[in-house]
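Written out below as structure tokens is the structure these notes cover.
Omission of a single protein chain aside, the complex is shown with its protein chains in their original locations.
Here is chain A:
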Amino acid sequence: MRQRPGLGTALAVVAFLTFFLGPFCWQVLTSLWPDGELTRPWPSRLTLENYASVLWGRPFLRVVLNSLVVAALTTGFCLTVGAAAAFALAKLEFRGKGLLLSAALAVSMFPPIATVSPLYLILRAVGLRDSLVGLALPYATFALPLTLWVLTSFFRALPDELYRAARVDGCTPFQAFRQVLLPLAAPGLATTAILVFIFAWNEFLYALTFLSTPEKRTVPVAISLFASEYREPWGEIAAASVVATLPLVALTVLFQRRIVSGLTAGAVKE
């Protein structure tokens, strides 16, 4: 039923929009604020100087590239391992199915700090500490459970008849997965990829712990350690933050429906 929006609705919308978007807009404004004018209540002009000094005066592009590499590795790895398992969980009968899904859910609730000390020692022992590949492995602790839950619910939504028809036509279960169901699950794979990518891009604790060389830092670590010798470079921090955030904001706004369906499929449905 379509109603005329009342004054209450309008006020609530404005209040929520201000609360959720206001800080982000303030960040964008700060990034355009000329350095040295931050003490004034309002900038006299807007400038791109902060962006220039972040992008060319600091190794920030390198950091962005690192984050891209880690997030892409994590996404590729989790989708490869996760899609096969999710298909089996959704369409095949075997013992321990429920156990595996519950275990994945339990793992996604682990506090990351609980696994930090052994993972640090393992990565150090195999020479993968302070490496981007070594970082992508522990990222599977939270990304793989997410992948399994979201993809399993996508595979379940595909009709069973498709799988059975492929089997009758002489496909092995694996061929049915590769040739029939996987292509049909493409939207699910895309949703999962976006979610995993965002989670890996934003991860902080493992990146802070396992990476030590400044050139290997990821975006969150670099932004948290952004420092100047004599004062906090707020304008530059804001510019770096906008650079690190805009792609995600664009991705989120563009794929809003997918993200919402993925998040609620992973969290709500069984």
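The criterion applied here is as follows: a residue touches a chain if its C-beta (ideal position, glycine included) is under 8 Å from a C-beta of that chain, and two chains touch if they have at least 3 such contacts; residues count from 1.
In this section, contacts and distances are computed from a predicted model.
One chain of this complex is left out of the view, and of "Peptidoglycan polymerase", "FAD-binding protein", "Glutamyl-tRNA(Gln) amidotransferase subunit A" or "ABC transporter permease", the protein name its UniProt record gives is "ABC transporter permease". Across A:L55, A:L162 or A:I198, the residue that sits in touch with the chain not pictured is A:I198. Touch with the chain omitted from the figure is made, among A:V81, A:L128 or A:L162, by A:V81. Even with one chain removed from view, chain A keeps its contact list with that chain: residues 1-3, 5, 9, 12-13, 16-17, 19-21, 23-24, 26-27, 30, 38-39, 41, 81-82, 84-85, 87-89, 92-94, 100, 103-104, 106-107, 109-122, 137-138, 140-141, 144-145, 148, 167, 172-174, 177, 198, 201-202, 204-205, 208-209, 219-221, 223-224, 226, 234, 237-238, 241, 244-245, 248-249, 251-253, 256, 259-260, 263-264, 267-268.
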